[in-house]
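Note that this complex is displayed minus one protein chain, with the remaining chains in position.
Chain lettering (A and B) follows the sequence in which the chains are written, and residue indices restart at 1 in each chain.
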Amino acid sequence: MALKGLDIFKLSPKKNCKECGSPTCMAFCMKVAQGAADISACPYFSEDAKAQLSEATAPPMKSIKIGTGAEEMVLGGETVMERHEKTFVNKTRYADSLCNCMDEATIEAKLAEVPKVDYDRIGERMYAELIYVNYSAEGSYDYVELVKKAAALGRTLVLGCTDVEVAKAALAVCKDSKPVLNGATPANYADMSAVATEAGVVLGVSGADMNEIYDTVKALEGLGNKNLVIDTTGATVKETFANTVQLRKAAIKDGDRTCGYPSIVNLVKVAKDDLHLQAALAAVFTIKYGSIVVMQEITYSEALPLYGLRQNIFTDPQKPMRVEPGIYALNGADENSICLTTVDFALTYFLVSGELERSGVPVNLIISDAGGLSVLTAWAAGKLSSSSIEKFWKEADIEGKIKNRKLIIPGKVAVLKGEIEAKLPGWEVIIAPREAVELVKFLKDMQANGEA
Amino acid sequence: MPFTAKSGKFNASIKTVTIGTGDKAITLGGENALPLQSFDAPFANAPKVGIEITDFGMEHEPECIQKYYEGCSTIGEIAKKAASFEGVDFLSFRLEGGDPNGANKSTDELIAMVKEVAEAVDLPLVICGSKNAERDAELLGKAAEAVQGKNALILAAKEENYKTVGAAAGLAYNQVVGAESSVDINLAKQLNVLLSQLGVKPESVVMNVGTAAAGYGYEYVASTMQRVKSAALSQNDAQLQMPIITPVASETWSTKEATQAEADTPEWGDQERRGIDMEVETAAADLACGSDAVILKHPVSVATVSKLIKELV
């Protein structure tokens, strides 16, 4: 964000001494804003003002790295409030959770459950990337032992621990995998910061309310620690939501760098045991500013819609999502089932495959490379044509894989029928309805007539 | 130094629209802050949750929905039962069987059911069409006539049929008119303009700007709703200040996350739980992006989303 001359002027000495060579302070500040003069040409700008200026030219929200190797991930670094303004860059990460207050059987069962959710969705691996390991003074399970077991899952850990000594012991066994130490409070921040800094890990900051959090972050920055995340979890859902939104807004819209850190939202604290409510809240905090969202459980039930939502929200508005070209056998289709083709634009794929699945008719959905564009756009751009289909048929060896010779093409490109039949001898080209919603009836009718 | 949050309160606000009559009537809209952000300015009306039933009764419903309606045989009984679940603010009756490409039920049959539903419950009513614009032009007009005096929301007038649906629902029978566009913000605005030019009062218009299930191109839904709210509040665009209602159930319960039997994908676990999570997560996303009302199907989803709203707003 370019710093406006007026913002610089507000910090200027306003002496109009002309020593910088400009007639007035205002004129000088405007030159600085345009890059035509350097701030050092003014002998009277205070150090504090200069520091503020260099701060103001830094990105509004820090990018914080956690994890190592393949598990390394970046939190924060956002520059806008809503995805359509530009794009969201670093997706929300979900943490499954463990606590030393759980009994052994529960812990073992959870450790066995976590790895089960692990699948691919449009080229993205979906799994619980983080494990939140909570420390409770009343807990009877050995915390360091629990951390070791959690670390063995190969996921990045978030240690929820406000006891300095315990945190130190836990980090001793897991610091190399770069966990987050979510442990700084107004009471312990200096000691906790020393522990985190020594271990080289990111420090999470919490407090009773935003004032406490704000002051603690300022104090930590004063100690030179800016490798932070902010736990915005409050006493209630409402407070948590307000904290999380206000923090992000202060960072992005008001340029308050003290607020420019990623957030941790702990749903286990505010909606314990209400798993459906946690699922709903996880969706809310995916759209509104949760960098790490901690959940009691991440089973397929929560994960399937949540990871899909995240994939949607964090996609670049300028670059539509694409699916891999290939043959997608639906409803138990085999080499004798009818074929249908459309483009690789993810939304089109989902609409079409959804309707095809609803029809229950076995179909081979053939997706060719159409530049990630919708049907008409791809056709207009020459990316969906008889030649592109012919080319894909050869590359993917469709004729070697499928015996059926009926191909349904999108109704919007009915004009391609003749050309495709000319380029794919032996194929009968059938024109689908113009809208995906009409596919169910269309296919069912074909099936009833013995055509599919 | 205390943290000072700048107020996110706008000078403009979302218009209020009342649906239903008497004690149970609900009012949508009225907020002058971004969705759910009641900490910026108190919301005059929290978002509302509706429950959906269709003219097929329980015929097409999954087992996990059917079990809640055990013992109900008529549509009136089903409506009564639906209205009794915790968290239900309004009832939505979808004329699914009106689709000429589907069951193509007769208008008389469907309108008789509309009347039965309207007599069975005193909750605010939403009458949803068949998804076929041509059929809805006739069907929704008749439905609006059948529920005269109920101040029902007729969902919806589309670009193709807004004149007939808008005139019948909004002008002749004094109902609230839904304006439906599918994830097209310019059309959403244009439809509101056209309805107002037709003479429908702005305080009788609710928008359905389209939705998708979470994961199914939801980015377009999010951006459409967020841009609508941003234009309404920060640009004070009066033609986009109508509240938004979003039918969620009809989208989410046809996804494979909700329909795939546990036997087919054992690792996915309980099908009912999946269906509910898909429904509540999509609804929560809609509310976060700007819906003033959502329409759901599973009683647990209704209770959950109703609780979500109470906790947030």
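Please note the rule applied: contacts are C-beta pairs under 8 Å (C-beta built on N, C-alpha and C of every residue); 3 or more make two chains touch, one makes a residue touch a chain.
Following the convention adopted for this analysis, contacts and distances are computed from a predicted model.
Per the UniProt record, the absent chain's protein name among "Dihydropteroate synthase", "Carbohydrate ABC transporter membrane protein 1, CUT1 family", "NADH-quinone oxidoreductase subunit J" or "Spermidine/putrescine transport system permease protein" is "Dihydropteroate synthase".
Checked against the full complex, the candidates B:Lys81, B:Lys105, B:Lys158 or B:Lys189 give a single residue touching the omitted chain, namely B:Lys189. Only one of the listed residues, A:Thr24, A:Gln52, A:Asn331 or A:Thr377, touches the absent chain: A:Thr24. When you scan B:Ile53, B:Met113 or B:Leu240 for touch with the missing chain, the hit is B:Leu240.
Listed for chain B, the residues touching the missing chain in the whole complex are 185-187, 189-190, 192-194, 197, 227, 231, 235, 237-240.
As for the chain not pictured, it touches chain A at residues 4-6, 9-10, 14, 23-27, 30, 33-34.
Everything that follows uses one rule, which is that only the chains that are shown with their structure count from here on.
Considering their complex, residues 1-3, 5-6, 8, 36-39, 101-102, 131, 213-220, 222-223, 226-227, 230, 252, 254-257, 259, 267-270, 273-274, 276-278, 280-285, 287-289, 300-301, 304-305, 307-308, 311-313 of chain B touch chain A.
Listing the residues of chain A that touch chain B in their complex gives 82-84, 116, 121, 210-211, 213-215, 218, 236-238, 241-242, 245-246, 249-250, 253-254, 259, 271, 274, 276-277, 279-284, 286-288, 299-302, 304-309, 311-313, 315, 317, 346-347, 350-351, 354, 357-358, 437-438, 441.
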